[in-house]
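A single protein chain has been omitted; all remaining protein chains appear in their positions.
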Amino acid sequence: MDWREVVAQALAEDIGPGDITTETTVPASLRACGVFLAKAAGVLSGLDVAAECFRQLDPACDFQARLAEGDEFAPGTTLAVVTGSARALLTAERTALNFLQRLCGTATLTRAYVDRVAGTKARIVDTRKTTPGLRRLQKTAVRAGGGHNHRFALYDGVLLKDNHLALAGGVAAAVAAARAGAPHTLRVEVEVTTLPQLQEAIAAGADVALLDNMDLATLRQAVQLAAGRILLEASGGVNLDTVSAIAATGVDLISVGALTHSAPAVDISLEIEPL
Amino acid sequence: MDWREVVAQALAEDIGPGDITTETTVPASLRACGVFLAKAAGVLSGLDVAAECFRQLDPACDFQARLAEGDEFAPGTTLAVVTGSARALLTAERTALNFLQRLCGTATLTRAYVDRVAGTKARIVDTRKTTPGLRRLQKTAVRAGGGHNHRFALYDGVLLKDNHLALAGGVAAAVAAARAGAPHTLRVEVEVTTLPQLQEAIAAGADVALLDNMDLATLRQAVQLAAGRILLEASGGVNLDTVSAIAATGVDLISVGALTHSAPAVDISLEIEPL
Amino acid sequence: MDWREVVAQALAEDIGPGDITTETTVPASLRACGVFLAKAAGVLSGLDVAAECFRQLDPACDFQARLAEGDEFAPGTTLAVVTGSARALLTAERTALNFLQRLCGTATLTRAYVDRVAGTKARIVDTRKTTPGLRRLQKTAVRAGGGHNHRFALYDGVLLKDNHLALAGGVAAAVAAARAGAPHTLRVEVEVTTLPQLQEAIAAGADVALLDNMDLATLRQAVQLAAGRILLEASGGVNLDTVSAIAATGVDLISVGALTHSAPAVDISLEIEPL
Amino acid sequence: MDWREVVAQALAEDIGPGDITTETTVPASLRACGVFLAKAAGVLSGLDVAAECFRQLDPACDFQARLAEGDEFAPGTTLAVVTGSARALLTAERTALNFLQRLCGTATLTRAYVDRVAGTKARIVDTRKTTPGLRRLQKTAVRAGGGHNHRFALYDGVLLKDNHLALAGGVAAAVAAARAGAPHTLRVEVEVTTLPQLQEAIAAGADVALLDNMDLATLRQAVQLAAGRILLEASGGVNLDTVSAIAATGVDLISVGALTHSAPAVDISLEIEPL
Amino acid sequence: MDWREVVAQALAEDIGPGDITTETTVPASLRACGVFLAKAAGVLSGLDVAAECFRQLDPACDFQARLAEGDEFAPGTTLAVVTGSARALLTAERTALNFLQRLCGTATLTRAYVDRVAGTKARIVDTRKTTPGLRRLQKTAVRAGGGHNHRFALYDGVLLKDNHLALAGGVAAAVAAARAGAPHTLRVEVEVTTLPQLQEAIAAGADVALLDNMDLATLRQAVQLAAGRILLEASGGVNLDTVSAIAATGVDLISVGALTHSAPAVDISLEIEPL
Partner (left out) sequence: MDWREVVAQALAEDIGPGDITTETTVPASLRACGVFLAKAAGVLSGLDVAAECFRQLDPACDFQARLAEGDEFAPGTTLAVVTGSARALLTAERTALNFLQRLCGTATLTRAYVDRVAGTKARIVDTRKTTPGLRRLQKTAVRAGGGHNHRFALYDGVLLKDNHLALAGGVAAAVAAARAGAPHTLRVEVEVTTLPQLQEAIAAGADVALLDNMDLATLRQAVQLAAGRILLEASGGVNLDTVSAIAATGVDLISVGALTHSAPAVDISLEIEPL
């Protein structure tokens, strides 16, 4: 679903047959100006989504972004200014903020992780632990924060988890089945929990290994064992305190579910003034 | 939009043209059993949503809830057991958990607030600071947690905020305009920041006053001033540390945006076994 | 559903794969002008809906309204003039008229009721007896006619009817249950058929009482009994002959299903001339 | 759009995020029985649509029709009985009645016209003056009443109206253009207002002539002139007082816009009892 | 479904959450120019569909058609030039070509049939053997090629096939039933396989006879037998080698399923250059 349709659905959810308060108290002809003001520090993502909220209600409104996707901002920063129908501004306000605060939240948390692994080769990548309906927007926010995207969904990457391995008859059989059946444009990634399993994955010709909940020592051994023959993704037990050490082990990728399931919203307000 | 359609869209977002991993490694005829296991304590909400995820992929699957909406659970509790096509279980797993963990998160946080105001007359109510697309599900989770719902959206309640008051010519004019234009089935609520404004709202015949960011002393004065002539909703600066004292002032309602914008997900896993 | 989508569906219903007559006989490049002409007196509503019909087929067409929503018009009045592609005018004509004639019908009938209660405090309000799919447009027409809207739907008002009362255990229990479960932004209305029931509703703290099919004498007693403690809505047996007397009893609201289920269409034609 | 989708949209329009009254006062497990009772005489149409309203909310409900589509009924007749979830019955009641009362209205009015032309060869046919979104259901109701359908929409019939004739260069040119461009599966019908125009239409090889607003004498002359070479449709000035005489002129078809734009709703109620 | 929606669905099918290749390698601000170049001879159809593909991704793009619908072109001909966002051009390229090549294929094959029956009165008509979802576009291509359309679908023409005849009790009964139940705006066509059946169809008053798989001699006899009292459609065994002789028998219509189910795509490329 196109992200503009996601915006349309969110507006429909909030407006339904009408914004009774605004329609009964604010004249249709009145114009106003709204200023998006950061109340906390953060990294910007989703200003285009916020703009779309207003444009769907007032196609003639003017939306001026003051910062770009991925920019960092301090408290008190003006992020954007929107001018248009006063009714449209009041009616779209909450939906625009609901998107913007959450997306900046993800970008901001991602940046924190990315900063902590600076100087290593590790990519911070997201997961499929996203909010239903908002995956594309959240994945964009991860990139705004400097992170990278893992597969978008079940269709653009092969990831053989423990259940697949069990049901398919082990690592070698599962990798072979995936290779045989999947498009050649996709890599094959396998979840492993031990070094022997990693060895097996390498032997089976997997492209990537997801190292599930390994401690630092084991991660370091995995890097040595792999010796560049397979990409290594560390997963599990990753937080802002542990991520630097994990990156220092030499893994290629570190996946962080929290980027999309637990990023606190960034406090942003919209100050509306009549024109 | 019907909540079953929300589920359908979430599945489509994740599955698209197909779950390559599962389709290439798990036989179509294989059956499996999945156990939803709580990894942390919480309050249950959304098991029917999780069930729907599996049913849309395997209409013949069997889903047995072990707890009811609103029940509290300890870590290690089995919440539900689903039996059906192994492919369906693997493919729907992530989407089901994405819903369930978030909804239990909201129910759990709500319960914490509700417990802290026990013995007072204050209702814990939610806000419109919900995740775009998930409002209905989140509001259900608030009720599961023992909270109450504020208006669902812009169409089922009149809430005159500072901007409306300014644009409509003050409290008296705004209340009059809303009364004249809104259906008689809706109450009129007015945001006030001072006691004189509250006095004005009462005089204008408003039904509810939203007391914006008032300190405890002022809240107490507001309760005295209102003397039951108007419902009072405290808003702003509410957290688990402050909510008891706020409730003790005698206000009728306490609205908490965090219930829907900042509730941490509850850790729940799905353990799948072949049959 | 957005009203523009209602228009789109109506056009799709009539056009399907194409307007064979127009496509085979009218050149694509031809332009024309159409005049909306009232053939009968009425009150205007829905000109924007008619305009949208043409705009969806010819975004560049020019639509000039000559009267405003809610204006009264005499037979022979030009309501609007549309200029654009001759094909678009011919193809959209019937759909535009189907909307306009019905919406003017509702506005016109509403005005007749409103005029008859002038000088009393009674509001003429609509009901949920609307045409499936057209509720929002019909409720707008009611306002154009000078009427007020009752609740829009099942979600923005509590109305306890006889069945709810029976199933919930009587007036007091039903009001209590609704108060406990419904958002505080909604009033609670109760249907009563006798004065003792009205007394019970007042005692239970209901906000509004729907007086079902009471005769004038009983209505007058109800007004006296209520003494301003509860809003009173008269319902049943309301027509243009009886409405004045009902209003004179002092009730606050009079609901009229006929506004949306039985308003005769206003005769309006579209005269098309080539340019 | 499938008629089941029309029902789904109508229910969504009325229910939105929920039926607050019913959900807060009626237990989810309660079952009830509802009886559709005619309060006036009429002809039945749309019972399947009413049934669908309940089935979409309670797939397990039982709906027993007591009469068949097209049957006549007297006041007091039980039309159908539905048994199922009490909540589903209460929530779907209004939507089911909104459909049923209107569709019976169209069937009943159609029957009145059909009865008045009994013994002649004239078909009573409908027009495109239908309620936006409900055309298919209304056209079914016309058939239930004993009438026939004119073209369903712009795509399944060629009807050259005065505007088409003017823009295409007259009757002969317009008929030739339509014959050349339209599928051979469609007849070509031409609107004429005078006998010379009728003569022209016959000469041009049209299949049907719409005789626009001709008086009885002219209609009789048209029938003589046509002598079976072309079908004749009388249109304009048709009402229950005039239709018999019009039919007696010998025309083949009489189109009546009122069947779908002005049929009064038939009064039908749903009596609900707990089980 | 509107053809623009068909384009939107086709783009969604190909783009989903994003064109990874283009987004990661081509700057968003880059502009480019694309030239549609015929690699083979053909007849043009669908350039507006191709244009729509680009416009949906870049509403500001400029699309210049060099030929008109129905024009013949030689290899090497520039069909159109599109200028706009380089990303939009690259992303929409395949979808635009998928439409254009197929539609030109149908137009080209139709023209070949039409050319072979020049000088006879026979119309080349299409069938319902179209590609699911693309019927309207394919039928437009048939007209671009000089062919005519048979009924669009099941709703705009009556065609009694052998199964209908068998189930309805023979030709006379079936024609009578269709006449009685179908709108008078539709002709009645009957499939016949023998001359006696044709005789029966004429006697029953059918408007068109579909002559199923008759050899040339029988076709000629059918034409003689019909003597202009019924339209004759030859069907079955029609190919480019046989169509001239079939047309020479004097039939009115020749239906060719191959126009829409077997027309080879015309080779057309899009040459993109940065600006």
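Labels A, B, C, D and E are assigned to the chains in the order they are written; within every chain, residues are numbered from 1.
Just so we're on the same page, contacts are C-beta pairs under 8 Å (C-beta built on N, C-alpha and C of every residue); 3 or more make two chains touch, one makes a residue touch a chain.
This structure is a prediction, so every number in the text was calculated from the model and none was measured.
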Query raised in the report: Looking at the whole complex, which of A:Arg66, A:Arg187 or A:Arg220 touches the chain that is not displayed?
Result: A:Arg187
Query raised in the report: Which listed residue (A:Phe36, A:Phe99, A:Tyr113 or A:Tyr155) would be found touching the missing chain in the intact complex?
Result: A:Tyr155
Requested in this report: Could you tell me which of E:Gly181, E:Pro196 or E:Gly236 touches the chain that is not displayed?
Outcome: E:Gly181
**Report entry** Contact footprint on chain D, counting only the chain that is left out
**Finding:** 2, 135-136, 139, 152-153
Report summary line: Residues on chain B facing the left-out chain by the touch rule are 12, 17-18
Report summary line: Contact residues on chain A toward the hidden chain run 123, 125, 148-152, 155-159, 183-187, 189, 207-208, 231, 233, 252-253
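In this text, only the chains that are shown with their structure count from here on.
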Query raised in the report: Any idea if chain B and chain C meet via the same residues, over half in common, or different ones?
Result: same
Query raised in the report: Which chain is most remote from chain D in terms of Cα centres?
Result: A
Query raised in the report: If you average the CA atoms of chain C and of chain E, how many Å lie between those two points?
Result: 45
Query raised in the report: Using the average of all C-alpha atoms in each chain as its centre, how far is it in Å between chain B and chain C?
Result: 33
Requested in this report: Would you pick out the residues of chain C that each touch at least 2 other chains?
Outcome: 12, 17-18, 135, 152-153, 155, 157-159, 183, 186
